[in-house]
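Omission of a single protein chain aside, the complex is shown with its protein chains in their original locations.
Right, chain A next:
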Amino acid sequence: VMWCFSQVKGAIDEDVAEADIISTVEFNYSGELLATGDKGGRVVIFQHEQESKNRPHLRGEYNVYSTFQSHEPEFDYLKSLEIEEKINKIRWLPQQNAAHFLLSTNDKTIKLWKISERDKRAEGYNLKDEDGRLRDPFRITSLRVPVLMPMDLMVEASPRRIFANAHTYHINSISVNSDHETYLSADDLRINLWHLEITDRSFNIVDIKPANMEELTEVITAAECHPHQCNVFVYSSSKGTIRLCDMRAAALCDRHSKFFEEPEDPSSRSFFSEIISSISDVKFSHSGRYMMTRDYLSVKVWDLNMENRPVETYQVHEYLRSKLCSLYENDCIFDKFECCWNGSDSAIMTGSYNNFFRMFDRNTRRDITLEASRESSKPRATLKPRKVSTGGKRKKDEISVDSLDFNKKILHTAWHPKDNVIAVAATNNLYIFQDKIN
């Protein structure tokens, strides 16, 4: 697959407003819509335009469909804390009617948004004037029935449900269940199961908070529902373990059904072994047979039937292993990278530093490093593979480890569910790349 540039969204200037930093990216089930959330609490939804009939060999573009303020900054008066409005995750619901639904969450509150189109307007009301004022009753001499007239398309977003006050700690994941009725939300210590219709209560299904907080050594970092089995979900921890739970087994799933952990390689042990083993993202494959986890230096693919080790391990930026001390100092070691599958589960993608992102083909075992930058942003320009030189002589076009910009990190990426179209969030810019169609 040859990847080429398609579009970039977002401001160009070097001065990045903190509120514009993209914090989550997600395609919907059909790939028609692409949602992004940012630190300012806003959600921007892009829609895929139909390919133009004149040039069918080009994929259509994504254009802004709707923008709305999902979360506002809040103040917790009880704890004297400000609750950030940053959108941590967006998850789409499967489409059931003309409207689209998505869940968006910040640290504490989850909201269900309905995005609907309005392209008709009723005109000719009996009792009202066109501007809405009530007509003088004496002037009404005959009955008239309103008629629907076309109007400019208007996309409205309205909050339909607000799921609040269920999380003491910061929400890191939400995941819609395959039954399309429930979803789970996970914070550092607990996972709750919600019904989409019920906002005033949720079931707590996992609680790893110890009786004495001083004994706390592990937190939940990500959670996801199984794509087909509505009773199964997984959650990952800061110690590099994944637990698969079956909700049929017990009401409280503190005891896992499966426990996935790779034994540590003693030769690579360092002071930072635990920190780099912390899993930042977990994603089931579309097939439901595998799951993928991202820790600081690698991506691992696990077979759900084998708990003692992953079936595949891909090194994302192994050249950073010798730099862990510096990365610990500047806090980069705590960055949480996400990962994603392609539609057919044959390839996986994740981000790195210097606006690099990596893709691994599971079949051919080939990998590629690409860069999201304005320089390589000519329309339909093929992206040039990048390489980081690990030592010794630096070849031409290679970049040395010390020249990497650790402020330019790609934490959020998304892959279209069907086509080879990817969305890559680089700080405040959203890049859309697609494969070259001949």
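Here is the rule we use: contacts are C-beta pairs under 8 Å (C-beta built on N, C-alpha and C of every residue); 3 or more make two chains touch, one makes a residue touch a chain; residues count from 1.
Keep in mind that, in the parts below, contacts and distances are computed from a predicted model.
**Q** Which of "SERTA domain-containing protein 3", "Sec23/Sec24 trunk domain-containing protein", "Annexin" or "Sorting nexin-4" is the UniProt protein name of the chain not shown?
**A** "SERTA domain-containing protein 3"
**Q** Using the touch definition up top, pick the residue from A:68, A:125 or A:328 that touches the left-out chain.
**A** Touching the chain that is not displayed is residue A:328.
**Q** Which of A:53, A:79, A:139 or A:365 sits in contact with the chain that's absent?
**A** Of the candidates A:53, A:79, A:139 or A:365, A:79 is in touch with the missing chain.
**Q** For the full complex, which residue in A:45, A:157, A:189 or A:291 touches the chain that was left out?
**A** Once the missing chain is taken into account, the touching residue is A:189.
**Q** Taking the full complex into account, find the residue in A:70, A:88 or A:278 that is in contact with the omitted chain.
**A** Reading the full complex, the residue touching the unseen chain is A:278.
**Q** Which is it among A:52, A:158, A:217 or A:287 that touches the chain not included here?
**A** A:217
**Q** Can you list where chain A touches the absent chain?
**A** 78-82, 168-170, 188-189, 209, 211-219, 221, 238, 267, 269-272, 274-275, 278, 322-332, 334, 406
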